[in-house]
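Let's turn to chain A:
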Amino acid sequence: MESAPLLEITDLSVTFRGEAGESTPVRGVSLSVNANETHAVVGESGSGKSVTSLAVMGLLPKASSRISGGAIRYRRRDGLTSDLAHASDGEMRRLRGAEIAMIFQEPMTSLNPVLTIGEQIAEAVRLHLGYDRARAKARAVEMLALVEIPDAARRADDYPHHMSGGMRQRAMIALAMSCNPALLIADEPTTALDVTIQAQVLKLIDRLRLETGMGVLFITHNLGVVAEIANRVSVFYAGEVVESAEKRPLFHAPRHPYTRALLDCLPARAKRDENNRRILNPIPGQVAPVKAGCGFAPRCVHARAWCHEVAPALEAEDGRVIRCHRWQEVA
Partner candidate 1 sequence: MAASLSSVMPATGAALFFRRLFRRKLVLAAAIILLIAIVAALFAALITPFDPGAMRVARRLRAPDGVNWFGTDELGRDVFSRIIWGGRASLGIGAAVVIFSVSIGGLLGLLAGYFRRLDAVIMRIVDALMALPDILLAIFLVAVLGASAFNVILALAIVYTPRVIRVVRASTLVVRELPFVEAARALGVSLHRILFVHVLLNVASPILVQATFIFAYAVLAEAGLSFLGAGVPPDIPTWGTMIASGQQYADRAFWVVLFPGLAIVLVALSLQILGDGLRDMLDPKLRKAL
Partner candidate 2 sequence: MLKVIARRAFGLAIVLAIVGAMVFFLTRLAPGDPAALMLGDQASAEDIAKLRETYGLDRPVLVQFGLWLKEVFSGNLGHSIFLQRPVTQALAERAEPTFFLAVFSLLIAACIGIPAGIASAVWRGRMADQAISGFAMLAANIPSFWLGLIFIQIFSVRLGLFPVAGYGSPDAGLLERLRHLLLPASVLGIVNSALITRFTRASMLDVLDADFVRTARAKGLPERKVILRHAFGNALVPIVTVLGLTLALLIGGAIVTETVFGLPGIGNLVVSAVLRRDYPVIQGALLVVAAIYVLINLAIDVLYTLIDPRVRM
């Protein structure tokens, strides 16, 4: 790591107020994204990965949630650093779409049905780059061509419902890339797509990263996708980072029992390891907010009594971090 990271989240907590009282779906999360790097965040639904990404975007629902701790330091294009956890609405708005862009899981519903694709891209371009109508339109066409949409000039006048899911996700990426963001947040961008199209979209995102040198925070529950695109991986469980490492070491030598269990569920691995294949214990009812002890303990095959009582701290070793009492014995 030659320079300071592009995005550095430290000890982030997010609290939601609901009818059943308060809950904290993100607790003390730290992770960083460098320029020209894809940092994948992997975890099951409800593990806090999407909430973390919305916190970075400043898009958490204001009425029901707040950032209850930590900092989100973002190194701006002008070299200064902003703490997005405490930034003003105006500052967030200037960064959103311009420097930090986001693509979402649902390509079918994430585009405005009553505006053409071209209009939706041009709107962002005019806002952040100050282009006039004609230039913005041209930029929209250029972006659609960049994401490999054939006949881009004509497609720009299409409405979202004229396009297939894969095409719409490309259009979403074109929209996100239209103002040359330094950081792209991709929240399960391929989950809703067919496998073949999924691969194309992943390739596209990776190509765009290489060409522009942007950092990518890639959120997914799919380890196969992680293997394909990530440089670094953070594994989320119940609102915490349980393990974070470079991709290779993580896949070859997973340390945390949860990471190991996840990898054991991968079909390729499962086949190779048929004999001592481990199955992830089913979730014991609802994942309740953990009062004490390790969040994963109720599902962990290696859990001992103290795992249920004392919360493990993050331990650093060899460029990776692990949150487990027993990782050295288990490994």
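Definition applied: a contact is a pair of C-beta atoms (placed from the backbone, for glycine too) under 8 Å apart; a residue touches a chain by one contact, two chains touch by 3 or more; residues count from 1.
Criterion applied: all candidates are chains of the complex that A comes from, given by their letters.
Just so it is clear, the model here is predicted, and its values are computed rather than measured.
When you check 1 or 2 against chain A in this complex, the one that touches it is 2. The touching residues of chain A, counted against candidate 2 in their complex, run 57, 59, 63, 93-98, 101-102, 104, 106, 109-115, 123-124, 127-128, 159, 161, 172, 175.
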